[in-house]
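Missing here: one protein chain of the complex. Every other protein chain is in place.
Right, subunit A next:
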């Protein structure tokens, strides 16, 4: 069976403490519940959640949707945003996790990557070093999400053409965003059978696609 690996990189740095992290948890839970109602997703989606603040943590290793259980995402009250370190970790994980097709093994569908941040990388040098490597990983799509005023669109733009800017990281906006994420994952499923980049569904009005 072919799997569709989906990676989430979530910023859990100090600025997310309090209401934003609560909103993120609720939105993620809504997204997973929506995905469970999609027969494609139920059959093929595998999810991984990696958080980054000062530390990079694999909260959930790549797990099939059927058995996936969403853990509570927590964050420290303060501290830097090690986005570069997170990309470095992701690079290793994708190389380990994602199966390539061979005579004896079914290849996975091209993986999807969603990166959510409300700030900018504190480890800029490593972040810049990792960008070309992550791009080599052959993701079917990379979606960057910059939430709040201090999130840096331009830096995310270096990683992917698809950057969504959320003005606030409140519950309603995040819910909208993750609904769109689940639409995108479902779209990824439908696009199976092609090696081209998937066409993203139109984002809801609350989301500003950064051109």
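As a working rule, contacts are C-beta pairs under 8 Å (C-beta built on N, C-alpha and C of every residue); 3 or more make two chains touch, one makes a residue touch a chain; residues count from 1.
As a working rule, contacts and distances are computed from a predicted model.
Student: Under which of the names "Serine/threonine protein phosphatase PrpC", "Sarcosine oxidase subunit delta", "ATP synthase epsilon chain" or "Raffinose/stachyose/melibiose transport system permease protein" is the non-displayed chain listed in UniProt?
Tutor: "Serine/threonine protein phosphatase PrpC"
Student: Who touches the missing chain here, A:8, A:52 or A:109?
Tutor: Selected residue, touching the omitted chain: A:109.
Student: With the missing chain put back, one of A:52, A:68, A:89 or A:114 would touch it. Which one?
Tutor: Result: among the candidates, A:68 touches the missing chain.
Student: Which residue among A:13, A:44 or A:141 touches the omitted chain?
Tutor: If we include the chain that is not displayed, A:44 is the one touching it.
Student: What residue numbers in subunit A mark contact with the hidden partner chain?
Tutor: Residues touching the hidden chain, for subunit A, are 1-2, 29, 33, 36-40, 42-44, 65-69, 100-110, 138, 189-196.
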